[in-house]
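The structure's right below; bear with me while I get my questions together.
Missing here: one protein chain of the complex. Every other protein chain is in place.
We call the chains A and B, going by the order they appear; numbering starts again at 1 in every chain.
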Amino acid sequence: MELYNLSVRKAHEMLVNKEISSVELTSAVLANIRRVDPKIRAYLTITEEQALEQARLADIRLNSNENITPLTGIPYAVKDCLSTRGIRTTCGSKILDGYIPQFSASVVDSLDKSGAVLLGKHNMDEFGMGSSCENSAFFNTRNPWDLDRVPGGSSGGSAASVSTGLSLFAIGEDTGGSIRMPAGFCNIVGLKPTYGRVSRFGHIALVSSFDCVGPLTQDVFDCATVLQTIAGKDPKDGTSLPDSVPSYTSSLGKAVKGLRLGIPEEYFQEGMDAGVEKAIQEAIHVYEKLGMQICNVSLPHTQAALPVYYLILFAEASANLARFDGTRFGYSSSQNVESVIDLIIQSRQEGFGEEVKRRIMLGAYVLSAGYYDAYYLKAQKVRSLIRDDFKSTFENCDVILAPTCPSTAFKIGEKKQDPLTMYLSDIYVVATNPAGVPALSLPCGFSDGLPVGMQLIGNHLTEELLFQVGYAYQAETKWHKMRPTLN
Amino acid sequence: MDISNDKFPPAIDINTVHYIANLIRLKINAEEAKVFSQQFSQIIEYFQILADIDTSEVRPANENWYLNNIFRDDVIHPSMSRDEFLKNTPNHEGNFVKVPRVFDDR
Partner (left out) sequence: MRYEPVIGLEIHAELKTQTKMFCGCNADHSSTTEPNTFICPICTGLPGAMPVLNKKAIEQSILVGLALNCYINEINIFARKNYFYPDLPKGYQISQYDLPVASNGWLTILEENLVTNQRVRIRRVHLEEDTAKLTHQGNFALIDFNRAGVPLLEIVSEPDMHTVEAILSYANKIRSILRYLEVNSGDMEKGILRFEANISVRPLGSQELNTRTEIKNLNSFRSMAQATYYEIDRQINLYENGDTVTQETLGWNELIGKTYSQRGKEEAHDYRYFTEPDIPPVHIERGWVKTFSSQIPELPDAKSHRFVDQYGLSLEEARYLTSEKEIADFFEKTVSLSTSPVKIIYNWIIGDFTRQINERKIDYQMIPVTPENFAQLLDLFTSKVINDFSAKEILVEIFNSNKNAHDIVSEKGLLQISDEDFLAGIIEKVIEENPETVKQYQTGKETLFQWFMGQVSKETKGKSDPQVVRRILTKKLRVQ
């Protein structure tokens, strides 16, 4: 087993037992990056020297046997929407090219404190706007399972990286499927935590009401381990939850017999690829065998979830991206300008990609005078109904099972022409963020050689339950153990 | 609480597209305006689904949180030095951020 293919759990064991050192482990991953990443292009920035320095420090810590955490010495990387002190942070956009934050995101600080080793920053759709990583201002990331296909988005770089040993885990961000979809396309585990469970401070905001920072890992155990380190109240984030953080790994291995698995009828009506449907049905079967009660449930406002999601997204993104104006940081137009207004217009014009412009314009439109009630306010009200849908559904079941995406990874360029089509493919993942509930995506099979992902959706703050149910599935199946072969 | 007519307005015309672009400091040419107008109208029409949902008794989700009264104590925490800040500034003069002239006064 190559070192770069080790799970976090296994690597930790070996580090603690002094079978390997962090420097060895990190070097192995860095070597794999050098070899493989030119094909995949998961990384925007690789911080090799810094990583090795952190690995050295981790080794000292490991050798002292003091203050060792499950992530000490473990190499990881983060999506480029998370600020990292002294390291270029672009959010996948030209408008931040050259920006070097002077502070780190709280989750990066937490991971740093735990002794994890930062390898660099992952590619993403510009400002998280996209489901394929084709909207990055720099280059496309490719799906390691088929280099002509997208890895999903917007955390495409992170998913591709974890699936093919370019980092042992990654931190991404999910606004409307951005962790889960690429996790599904790349055959790894991805968690969208409960909104507010993980601090957003230092995360470059897209949709303040929906953004959730979360882990991408090879399996459920690793996912629980990483969440343990990054979850918790942050006084710098006014929306972070004060609830205490339980021990996420203690629920793993507990039997799921008797728990109720809800199958939402609205998610299984049409639009799913045959191969995806087959894999999902087989997964339901596995849970049946494990003794879970399969119940039919209903999320009546499912159709409304897409417009609700996008309307609020457009509105909040248009405000969140107003600070990118070329005056205080980032890209500033070098054209001759007469006034500051011109500088701002030029910088934004040259710095933002087309999808970004489209969305922020729509955002300004839905908020503008005369339209606020019909669009934004209406969306917020229907959002309450969606939230209620989940609340009442969880009175009749413990966990919901759903596909992550109606299809497997599509070809690069296939969906890019029509924005509306791109939006529609998000159908299964967009309801969770307006509702704030957590969702875990896991590999559940293959269709024509491409990974299929399924989601477990839980009630507010039920990550333990999701991990328990996910772990039980992974104990019975081997999908998550499969790795892409790269020639 | 809910207004009686939240019927969606008609398709988004080119003038509106220009108005919006100006609001958020983007520059678009006539061709782009045309494309945006078509795309926007299509997208907005799709969102008509919402108009048919009865929300007369529903409060907006963003005003109905489980979280409230999240405060900070009034204690000074210095956190960024001027040098750190100016490192990223495209243009500065001495210790000020420098921008081209501002034409209309606020």
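As a working rule, a contact is a pair of C-beta atoms (placed from the backbone, for glycine too) under 8 Å apart; a residue touches a chain by one contact, two chains touch by 3 or more.
If you're wondering where the values come from, they're calculated on a predicted model, not measured in any experiment.
Undergrad: Looking at A:Arg323, A:Lys391, A:Lys411 or A:Lys481, which residue reaches the missing chain?
TA: In the full complex, the listed residue that touches the missing chain is A:Arg323.
Undergrad: Of A:Ser83, A:Ser131 or A:Gln349, which residue touches the hidden chain?
TA: Candidates A:Ser83, A:Ser131 or A:Gln349; residue touching the omitted chain: A:Ser83.
Undergrad: Consider the whole complex, including the chain that is not shown, and state which of A:Leu96, A:Met181 or A:Val198 touches that chain.
TA: A:Leu96
Undergrad: Give me the subunit A residues in contact with the hidden chain, please.
TA: 82-83, 89, 91, 96, 99, 101-103, 105, 200-205, 208-209, 235-239, 315-316, 318-319, 321-325, 327-329, 340-341, 344, 364, 367-369, 372, 376
Undergrad: Could you pull out which residues of subunit B are in touch with the chain that's been left out?
TA: Residues 22-25, 60, 62-63, 65, 67-80, 82, 85-86, 93-106 of subunit B touch the chain absent from view.
Quick note on the criterion: only the chains that are shown with their structure count from here on.
Undergrad: Please report how many Å separate the Cα centroid of subunit A from that of subunit B, as a whole number.
TA: 24
Undergrad: Help me check something: in the complex, which residues belonging to subunit B touch subunit A?
TA: Answer in residue numbers: 2-3, 6-9, 12, 16-17, 20-21, 23-28, 36, 39-40, 42-44, 46-47, 49-51, 53, 55, 58-64, 67, 70, 72, 79-80, 84-85, 87-91, 97, 99-103.
Undergrad: Spell out the residues on subunit A that touch subunit B in their complex, using ranges where they run on.
TA: Counting only subunit A, the residues touching subunit B are 99-100, 102-103, 196, 209, 235, 238-239, 241, 301, 303-304, 307-308, 310-311, 318, 322, 325-330, 332, 337-346, 348-349, 352, 357-358, 360-365, 368, 370-371, 373-375, 377-385, 387, 419-420, 423, 434.
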